[in-house]
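Each remark here refers to the structure printed beneath this line.
Excluded from the complex is one protein chain; the other protein chains are retained at their positions.
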Amino acid sequence: MAIKMIRDVIRDTIDEEMARDDSLIMLGEDIVGGNGAPGGPEAIGGIWGTSGGLWAKYGADRVIDTPISESAIIGAAAGAALTGKRAIAEIMFADFIGVCMDQIWNQVAKFRYMFGGKTTCPLVIRMPYGAGFNAAPQHSQVIHQFVTAMPGLKVVMPSTPGDAKGLLTQAIRDDDPVIFLEHKALYGVKGEVPDGDYVIPFGHARQVTQGDDVTILATGMMVGFAEKAAAELAQDGIGCDILDLRTTSPLDEEAILDSVERTGRLLIVDEAPPRCSFATDLSALVAQKAFASLKAPIDMVTAPHSPVPFARELESAYLPSPDKIVASAVKLMSYRRG
Amino acid sequence: MAIKMIRDVIRDTIDEEMARDDSLIMLGEDIVGGNGAPGGPEAIGGIWGTSGGLWAKYGADRVIDTPISESAIIGAAAGAALTGKRAIAEIMFADFIGVCMDQIWNQVAKFRYMFGGKTTCPLVIRMPYGAGFNAAPQHSQVIHQFVTAMPGLKVVMPSTPGDAKGLLTQAIRDDDPVIFLEHKALYGVKGEVPDGDYVIPFGHARQVTQGDDVTILATGMMVGFAEKAAAELAQDGIGCDILDLRTTSPLDEEAILDSVERTGRLLIVDEAPPRCSFATDLSALVAQKAFASLKAPIDMVTAPHSPVPFARELESAYLPSPDKIVASAVKLMSYRRG
Amino acid sequence: MQLSREALIRAYRQMKTIRLFEERLHDEIALGEIAGFTHLYAGQEACAVGVCEHLGPTDYIISTHRGHGHCIAKGCDVMAMMKEIYGSRDGLCKGKGGSMHIADMNVGMLGANGIVGAGAPIAVGAGITAKSNGTVSIAFSGDGACNQGTTFEAMNMAVVLKLPVIFVFENNHYSEHTGEAYAVGAESMTARSAAFGMKAIKANGIDFFSVYDAMRELIDYCKAGNGPASIELDCERFYGHFEGDPQRYRGPGELDRIREERDCLKTFRTKVTEAKLLEGAELDRVDAEVSDLIDRAVAEAKQADRPTPQDVLQDVYISY
Partner (left out) sequence: MQLSREALIRAYRQMKTIRLFEERLHDEIALGEIAGFTHLYAGQEACAVGVCEHLGPTDYIISTHRGHGHCIAKGCDVMAMMKEIYGSRDGLCKGKGGSMHIADMNVGMLGANGIVGAGAPIAVGAGITAKSNGTVSIAFSGDGACNQGTTFEAMNMAVVLKLPVIFVFENNHYSEHTGEAYAVGAESMTARSAAFGMKAIKANGIDFFSVYDAMRELIDYCKAGNGPASIELDCERFYGHFEGDPQRYRGPGELDRIREERDCLKTFRTKVTEAKLLEGAELDRVDAEVSDLIDRAVAEAKQADRPTPQDVLQDVYISY
């Protein structure tokens, strides 16, 4: 077990997989850096520090810097993946899905289906996402609500360094296209990372804390917020069963339903605005399949129906927080059917 | 009252509003038709027949044919709307949102907010959508799940000719950006249309049938399916309270909650695949705010988690249907808490 | 370039197969036998065949909404294509894709595509593979698609990455109902492609030999490591944009004229018989064989197994 930051886990996992599999390539903007510049190439290794050293090791045919052309990045990665390569595409901010969504939604996600199950497109689209940096409305968004809604994609949202390794390894080796969402505010988080080959299969939630009173479902940065809240709630004798879902598609329905059947109360924490979101998705699952177990309304702690505002005070107010989670759990505990 | 098809209502409403307001322009591919061709211009007036005669009447400065460049279409409409025009942009198939989503999501939807509430962008984006034509995976999709999730947009889904007029008039006169979704399979539907100025404010559901047993929520083509199912269910003594929501954003929460409080049973019909959808959105609303009234799980009749398949048999199996709605309602009626 | 007798017959057979496939579809659609939106390729056969006769299974092509011709030219099975268009579960895409999504990776055909402009970026990626294989990747696009941002991005990226990608623009002068003269603002799409930094030429899309020779040059150029290239093929579409299109944007007599004067099959026949490379009887024999093939394809497609509701959820993922 090594102790590493998530950003380094991402880099190292890609490194290991590139060493392991010659057919693996990666593409993105500035993932090398310094191409065509006096101080380059590889002046940088990715603005998130997730590809440092890879160009030097694997060369320009496998670690490919691109112009600012996200549709062409996804298209190129997809075309390579359709013809025998495996590919990792980096979209610098998940917010930029807006300029390449067709390639993701109508092409990559649908190839296998619309071509009659005869093709594979082993492609990982890495997208740093999320708020917390005061990066304002166009650089702070979550997008799992969109990609989870798209049949044909798998969607991964790791929250710990160990999970980042196990899930990214699975993503790269997976034969289906995978959206791999990395929360920008978690890049610097340190934790234990298993050595050697380490694969976490998709569709398995991680039990974060155990408790009998409230089930809390979370992903990404929300997991840590839920943990903080749970610690506080524990002091008031409220036991939280936190599940880090890890992948939103496929979804670990069983773990969710089991937990709710035990606790009878569901609290969902989601960084997205409230409409047509992953929070509502989880709520609907439970309202349909574990209805009889519910002792209280299903509560959701989400961002409001607004863009992500810039100013510090506004962004903090916008985001879910441990306090808001505590308040929701307390409300659920005190609910009595009218 | 005239009897008209929805496609003609759309055309006539645009015509009336263009006559009324000189600042209104429209843009799209082939909305004139025949530009640069020996038989044109205005050989066609829109492939959906929703803009016939408008170019001849209002001229090329107001009825603007564009190259196949959806991002530039939305951008151009938005730029005009920011600078004193009102604009209608037509995206020929809603499926093409993938090539212009950034302009819709990160630009149009956010202008007012990120510019501090000082701008208006009176823009209607018309998008024909939906399955039923065996048009295969890239020409058959619904997209209200995506746009409803985007703060800053209003989203309209008319299902009758009268509503099409009242809602489109409101959309054009609205100072906020509006996504106006026209179901392709409903263009030929005929019905009564009030004469003269007719505006339906957003956020008000239409009560389609009244009943005390099951609340059915639907939009677009699903409304008719629900009506058919309700007629059948009525024969078995099951009374359906069907609400055509008409706008998904804003949402008529009050009407929904009132109905569920009365019936205690909720069935949602949605043409979208099941994940992070408008169906889950409605389910979550009720599970949070009308929980105590629920006598049964919330059921959803939706498309499956797959692209829209081509073949007739497959597309029929893919789509919700009156039969599936009947089965769901019967199941809800027979539910007994374990 | 001098082609062998076999090669000439093969090229003719391919073009004829496309023509009869499309003409037959036109009739079947009119009878209501076929669902969905169908865009016929008839008239442009010399483009698809002039390009694809140079290619092997590890050369890649990607196509458009008007894809049947490219599919046939690249070697997709005609019976399986017909079944697909009829929505059979034995179709090339099991009835999931239909006319606009026919693909076969085994022959290097990366798919027809319903999104205008979506193919070019994907061809760039196939170009990455092609570069490592010593093959080429071809993006077919129309005169309308050449205005889509994705096409431009793909051209620039192929130049930056020096990939063996050839952008083939079939200029049939219309995008749906709009004339190329209106929608392409540039002096020509070729001049515009050239300014992206690639070799860009034009050829006569109704003359198989013009297309074929020009493509030989471009393929050699790309395989020599010079980066991408583009070619504009002046051609005609014989039917409407999609089946059902009343074509009011056409000039008076235009359709008759192009069918009379600008038919690539007639052009081919005249050239090869006048030059005494092939005899008319030989070509007639091919015509008959192809006609027979298409008859059988339609007959089989009508009889073929239909998909079942359980098929809907198959093949969304490999494993989930």
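Letters A, B and C mark the chains in the order given here, with residues in each chain numbered from 1 onward.
Quick note on the criterion: a contact is a pair of C-beta atoms (placed from the backbone, for glycine too) under 8 Å apart; a residue touches a chain by one contact, two chains touch by 3 or more.
All figures in this text were calculated on a predicted structure; none of them were measured in a lab.
> Can you say which of C:Phe37, C:Tyr86 or C:Phe196 touches the chain missing from this structure?
C:Phe196
> Of A:Ala2, A:Ala19, A:Ala37 or A:Ala56, which residue touches the hidden chain?
The single option touching the absent chain is A:Ala37.
> Kindly note down the residues of chain B that lie in touch with the hidden chain.
Residues 25, 61, 64, 66-67, 69, 71-85, 87, 102-103, 106-107, 111-120, 151-152, 154, 175-176, 203, 250 of chain B touch the chain that is not shown.
> Even though one chain is hidden, which residues of chain A still touch it in the full complex?
On the chain A side, contact with the omitted chain comes from 29-30, 33-40, 43-44, 47, 65-69, 71-72, 95-96, 98-99, 133-139, 304-307, 309-314, 317-318.
> Please give every residue of chain C in contact with the chain that is not shown.
147-153, 155-160, 182-187, 191-192, 194-198
Rule of thumb we're sticking to: only the chains that are shown with their structure count from here on.
> Measuring from the mean C-alpha position of chain B to the mean C-alpha position of chain C, what distance in angstrom results?
35
> So, what's the distance in Å between the C-alpha centres of chain C and chain A?
Using C-alpha averages as centres, the distance is 40 Å.
> Would you mind pulling out the distance in Å between where the CA atoms of chain A average out and where those of chain B do?
30
> At least two other chains touched by the same residue of chain A: list those residues.
Answer for chain A, listing residues that touch two or more other chains: 71, 102-103, 106, 113-114, 151-152.
> Would you mind listing the residues of chain C that make contact with two or more other chains?
Within chain C, residues 93, 95-97, 101, 113-115, 118, 149-150, 316 contact more than one other chain.
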